[in-house]
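All protein chains of the complex are present and in place, except for one that has been dropped.
Then we have subunit A:
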Amino acid sequence: MNREQAGRLLQQHGAVMVLALLVLAGSLAFDSFATPENAASVVVSSSFLAIIAIGMTFVIIGGGIDLSVGSLFVLGGVLAAYGSRHGPLAALALPLAVCGTVGLLQGLVIARTGMAPFIVTLAGLLGVRGLMLAISDEGATTYLVEDRAFAALGQGELLGLSYPVYVTAGLALAAMVLLQRTGFGQNVYAVGGNEQAAALMGVPVARTKVLVYVLSALLAGLAGALNAARLSSGVTILGIGLELDAIAAVVIGGTLLTGGAGGVTGTVAGVLLLGVIQSLINQVGSLTSAFQQVVSGAFLALVVVAQRLLSKAQRLDTGGPP
């Protein structure tokens, strides 16, 4: 194996390798780490972030960024709880419809006007948060999930894992196929890799961009709805800043922030990595959970530097065009 291949391997699967190492180290260091209960707790608590991060993976590979997903997650939860008064179908359909529409609008603005995704989705973040506050009387009203069937979607368990974990796993698999094995997935890579070339190669650039933002918003809304089902209420304070965690997980997973390269496997590993770091810090009794943010941040910085070095090494290795 030459350096180029090694570099690519590290780029694509580095997060999985580090995850494996951390889990191994944690198991050796702490008796209470490698227990089924702890594993289940990490996996369950990671699943909501994972759903959001999967959508974010598409956006970032496509060369964009979506800052609105944290707000959409909260809005999705509030709407799901609100809708659950009219049955489980409404509890799912309402957040998906509203969040999907927000994503569609953001996507259309980004694709048609060429405005920067950062600004458009920042506007989305603020606007959606405002919408959520309006619905919940500035957070004073908390809607409770009254529909049993819907609550079961978030709370039911199978083999010791709650349903959202299976939903997440299913979504991750579907996302992998979508990204790697469909024309849409190829288009996402092409648009993020070289938008101009993609257009000349016949890729429907605008449609692809719109679709990734719709997908991202739908997944954020779904994650919010599942979270509401799990907590039996549309909580209005959780989820602030979740978009940054999602971006961190995606980048840690090896997806290039500049677009064009990355994958769902890495993202899932990135999310789990953040969860495992948190869990490990909890194991070390003397450290508060605030420390988790410090470690995650440091780790993110490390990954970005490593990616930079890797891509530099690869570029130099191949010499570039003579």
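Methods note: a contact is a pair of C-beta atoms (placed from the backbone, for glycine too) under 8 Å apart; a residue touches a chain by one contact, two chains touch by 3 or more; residues count from 1.
The definition used in the following text is that contacts and distances are computed from a predicted model.
Per the UniProt record, the absent chain's protein name among "Ribose transport system ATP-binding protein", "Carbon monoxide dehydrogenase", "Spore germination protein B1" or "Na+/H+ antiporter subunit G" is "Ribose transport system ATP-binding protein". The hidden chain makes contact, of the residues A:V16, A:A91 or A:V203, with A:V203. For the chain missing from the display, the contacting residue among A:G26, A:G70, A:G224 or A:G260 is A:G260, taking the whole complex into account. Within the complete assembly, residues 2-4, 8, 177, 180-183, 186-187, 189-190, 193-194, 196-204, 256, 260-261, 314-322 of subunit A touch the chain that is not shown.
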